[in-house]
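Take this structure, written in structure tokens, and hold onto it; I'll ask about it next.
With one protein chain removed, the remaining protein chains of the complex are shown where they sit.
Chain lettering (A and B) follows the sequence in which the chains are written, and residue indices restart at 1 in each chain.
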Amino acid sequence: MDYKTLCFSLFDYKTEKWVFLVKKGYQEVNTSIQSSVITKVKGVAFTNTSELKERLWDVADYVIPSQGENVFFVVTNLIVTPNQRQSHCAESSRVPGAVCSQDSDCPKGEAVITGNGVKTGTCLMGAGNSSGTCEIFAWCPVEKVSKPTKPLLGKAEDFTVYIKNTICFPRFNFSKSNVLQTKDRSFLKFCRFSPDNHYCPIFRLGTLVSYTGNDFQEMALEGGVIGIHIEWDCDLDRGPSACEPQYSFRRLDNRFAEKSVSSGYNFRFAKYYQDANGVEFRTLMKVYGIRFDVLVNGKAGKFNIIPMVINVGTSMALMGAGAFFCDLVLIYLIKKSHFYREKKFEQVRLSSQKLLSKYLANGKQDTGLSAGEEPLGQVQTVEK
Amino acid sequence: MDYKTLCFSLFDYKTEKWVFLVKKGYQEVNTSIQSSVITKVKGVAFTNTSELKERLWDVADYVIPSQGENVFFVVTNLIVTPNQRQSHCAESSRVPGAVCSQDSDCPKGEAVITGNGVKTGTCLMGAGNSSGTCEIFAWCPVEKVSKPTKPLLGKAEDFTVYIKNTICFPRFNFSKSNVLQTKDRSFLKFCRFSPDNHYCPIFRLGTLVSYTGNDFQEMALEGGVIGIHIEWDCDLDRGPSACEPQYSFRRLDNRFAEKSVSSGYNFRFAKYYQDANGVEFRTLMKVYGIRFDVLVNGKAGKFNIIPMVINVGTSMALMGAGAFFCDLVLIYLIKKSHFYREKKFEQVRLSSQKLLSKYLANGKQDTGLSAGEEPLGQVQTVEK
Partner (left out) sequence: MDYKTLCFSLFDYKTEKWVFLVKKGYQEVNTSIQSSVITKVKGVAFTNTSELKERLWDVADYVIPSQGENVFFVVTNLIVTPNQRQSHCAESSRVPGAVCSQDSDCPKGEAVITGNGVKTGTCLMGAGNSSGTCEIFAWCPVEKVSKPTKPLLGKAEDFTVYIKNTICFPRFNFSKSNVLQTKDRSFLKFCRFSPDNHYCPIFRLGTLVSYTGNDFQEMALEGGVIGIHIEWDCDLDRGPSACEPQYSFRRLDNRFAEKSVSSGYNFRFAKYYQDANGVEFRTLMKVYGIRFDVLVNGKAGKFNIIPMVINVGTSMALMGAGAFFCDLVLIYLIKKSHFYREKKFEQVRLSSQKLLSKYLANGKQDTGLSAGEEPLGQVQTVEK
């Protein structure tokens, strides 16, 4: 093997292998996946607090929204403010600008962005205090600002979620589901997902959180977001069984800044009621919890002659480029290239010499070569 | 046409055509589509059951969520459990582990994942029975487990949904909607979508389901998921009218397993009330229905000089590869290649012979050729 072959091989081997074997250059690849996700959470939890008394929580209570789509939220903690009515009360002292010492500190009609209502123009001070908070028109009483110290629904750790994902590659008319196709009715009642049991997509929430390297109880306190990624990488040339879902789990909200102002996940919503007189009142809930985002990606490849030809062509162009590159390196860049350069041009020279010698020997001009002789063919094997 | 030209043409024709005509290699392609979907369902249905009595269902009752986003759900069937309160009652006998023959079978505080509440430690047995079910603390009474046999809201088949999709390709500053731009106010009131009427995106739900090859009444019974795909494949060089939405419809949940444990689509939600004493109670609803997922994809292409040049270059590289490939085939692979090989190298040989003969004839060394003569030019046409 001479210099050029060596160089050429080195250049070409990697790219060729990459294009054909790693990237499956002979396949038509389609990433237009149609996916449907259905989720269903199961489990009940019992709580007993001074505010809510004895209470049982079931799916209709703690899953928001209830539809079972690809994004669902499980309540793990909450602050309840019952019986709020539209009336007048004192603003929370935590709201910027709420503290006052006289009525003029509370301009009538002013609304603070982060406040709970509009000021009425009165400063409410407790007897003997020199300062108080502005009176506001709002849903009263206002929510108590208190950070929770223990998750109310810590038992949500044992809840399970069933994630059914059906995919389709319309281009190849191929459909598959992440659930084992079985007639055994008890299979989906008792199985649990594990790395060895990919076709049972029923996850214990606590285990699901632990896959991301987080602690459920810690996360349950202030909430968070977990991403459940299902990746379908299908080689349809190898049949349906070569098209398996790959799961990966990741905490999506900013865990780095657990102590920062922007950590956790919570939101407020209200249940509205009317009393016997038709007056509306509500129960405000600030719920903390874990949001699960199920994200599906996928691609499928199948043999097709067009990308095959294109890639063969491109690879050959790359081979040409490799040859050019090697010439470049050997002729122009390596200083001590006399040997190689001479050898290359020698061929022409030798053929001319041979031609000439033949001519002089034969003394003929019109038939420089007799049939059967292959002078140039020989030149290719001549070595100086 | 000789061998090489033939071979070269065969190799090159397909790839060239593919790159330039099918793949529109001269265009810059952008798939970054910005899409907005607004949906609105219309229709009312009347039901008369023993549980619910006479009742009229309108949009606010049967569309969940109500926002009109790209995913919406239409209730077609439901199991209602009214007046549930937090109290003690018997667990359903369908729940695993609920059947008991003595109190010790029902450990106090135990919650079963698939159950409705936590056990109180008592086994409830009817008079004269040897077994019963555990008493639980739960939202009582518990839901009756009964598979529906006929869809309650079968008339949903005649409901319509208006799907408005506006897209934008920011790269090309191009926007379009799937709705006919008209000043005729009655157009959207009376038109219906059909393959001939692409610009009236108002679909009858029954027709929409039939496009997927399913029967509405059958699907309404246990629910399902339908995907409505809108594909925008825009050739902006040909003007806005060459940018039309293409609709396709597909059932996304697993229809193959209609009899399996994992078929259908349903979820539970509750409406919460308070009685005069401020005690909360709720109406639990297990709703079956059809979820519609509107998915939008698209790409736009427009002439641009850069991909044009790149593709011309690549095509030429491919042409080079084609030539190389043909040489390979003709010289090394075809055994009887003497004729071709000789013809190729003949050119150099002939030119040398001619040069030599001229030299010898003229006896001059410095001006081997007189002006106007083109010996090498001739060589190209010389044939042995």
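Quick note on the criterion: contacts are C-beta pairs under 8 Å (C-beta built on N, C-alpha and C of every residue); 3 or more make two chains touch, one makes a residue touch a chain.
Values in this document were obtained by computation on a predicted structure and should not be read as measured data.
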Quick one: say which of B:74, B:142, B:179 or B:209 touches the chain that got left out. B:179
Taking the full complex into account, find the residue in B:134, B:168 or B:243 that is in contact with the omitted chain. B:168
Touching the absent chain when the full complex is considered, from A:57, A:73 or A:193: A:73
Given that one chain is not shown, which residue among A:55, A:171 or A:250 touches it? A:250
Extract the touching residues of subunit B with respect to the undisplayed chain. 32, 34-36, 38, 40, 42-46, 54-56, 58-61, 65-69, 83, 155, 158-160, 164, 166, 168, 170, 175, 177, 179, 181-183, 185, 187-189, 271, 273, 276, 306, 309-310, 312-317, 319-320, 348, 351-352, 355-356, 359, 365, 368-369, 374-377
Residues belonging to subunit A that touch the chain removed from view: 11, 14-15, 18-19, 64-65, 71, 73, 86, 96, 109, 111-118, 137-139, 225, 227, 229, 248, 250, 252-254, 256-257, 259-262, 265, 267-270, 272-274, 276, 278, 282, 284, 291, 293, 295, 297, 314, 317-318, 320-322, 324-325, 345, 348-349, 352-353, 356-357, 360
